[in-house]
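Working notes, structure below.
In this view, the complex is presented without one of its protein chains, the others remaining in place.
As written, the chain order gives the labels A, B and C, with residue 1 at the start of each chain.
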């Protein structure tokens, strides 16, 4: 089975190509679109007292699901335009974070 | 081999647990942190004339790589807190987008 | 005549008080709402080739006007909650920026 991030990269490539949207998809424009989707996600949480999952209304889960998907799809496209392997980049960042924030000793 | 998104979910869970950070990781706080990382990504592009990849300075690629990783890591953690399967959500969103934006006829 | 920023501070105070919204208006929530409004502004520009004003469609001006207003209104409210004089803060920041970025010599 194809890996999920590779699968989404291939699907977003085909989707944009079929619609001749590549001309709009500069990394800058995709980064701006990404920030718009992240704000649509944040909007669901903005007035919650603490933001725990239990404070969300019943019907919000599906909408949030779609926003999370939009964020991922733009992220995959930016990474693709810049030839970044997202999984490898994330593994490297986790290593750097582990050095920056060492776990407390037992 | 473990799927990339599942792998990152497991690694971020372990990372947060080892540092007792789960108390801060409400979906709301993670969404806010996600928006901060997206802005750090956008910062690299803000003054570019059109935003094509070729306009970036040589040294920016590595920094952008780290920002993309940060965005992905927070996204994975929000999805995990809300029990969302990111790959499945993205596949569903692609289907909905294909209906909303049908490809032009050949 | 009342100064514009002072006028808006007074009006947003009265507006929130009349609706008993102060309970939601923590600086954090207002900052999150601000970021949402900024994204709604950015959305108008995300696919423009360079982003010059002339690339905007005719009907977008009114919508952009409203988004700019929303951004200002939330900004005024955050500053109010934190007892910040926005005009004084901006004057100070301009001074700091002038030191950080000295103008080129003639």
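FYI, contacts are C-beta pairs under 8 Å (C-beta built on N, C-alpha and C of every residue); 3 or more make two chains touch, one makes a residue touch a chain.
This structure is a prediction, so every number in the text was calculated from the model and none was measured.
Asks: As a test of the contact rule: which chains in view would the missing one touch?
Replies: A, B, C
Asks: Which of these, C:18, C:57 or C:99, touches the one chain of the complex that we don't see?
Replies: Candidates C:18, C:57 or C:99; residue touching the omitted chain: C:18.
Asks: List every residue of chain A that touches the chain not included in the displayed model.
Replies: Considering the whole complex, chain A reaches the absent chain at 28, 32, 35, 49-50.
Asks: Which chain B residues touch the hidden chain?
Replies: Chain B touches the chain not shown through residues 24, 29, 32-33, 35-36, 38-40, 42-43, 45-47.
Asks: When the complex is taken as a whole, what residues of chain C touch the one chain not shown?
Replies: 1, 3-8, 11-12, 15, 18-20, 26-29, 31-32, 34-35, 38-39, 41-42, 44-45, 48, 50-53, 56, 61, 64-66, 68-73, 75, 78-79, 81-82, 84, 86-87, 89-94, 96-98, 101, 103-104
Everything that follows uses one rule, which is that only the chains that are shown with their structure count from here on.
Asks: Could you classify the connectivity of these chains, where an edge means two chains touch, as line, ring, star, complete or other?
Replies: complete
Asks: Degrees of rotation, nearest 5, to put the Cα trace of chain A on chain C?
Replies: Superposing chain A on chain C takes a rotation of 180 degrees, nearest 5.
Asks: What is the distance, in whole Å, between the centres of chain A and chain B, each centre taken as the mean of its C-alpha atoms?
Replies: Once rounded, the distance between the two centres reads 3 Å.
Asks: Do you know which chain B residues sit against two or more other chains?
Replies: Residues 28, 32, 35, 50 of chain B touch two or more partner chains.
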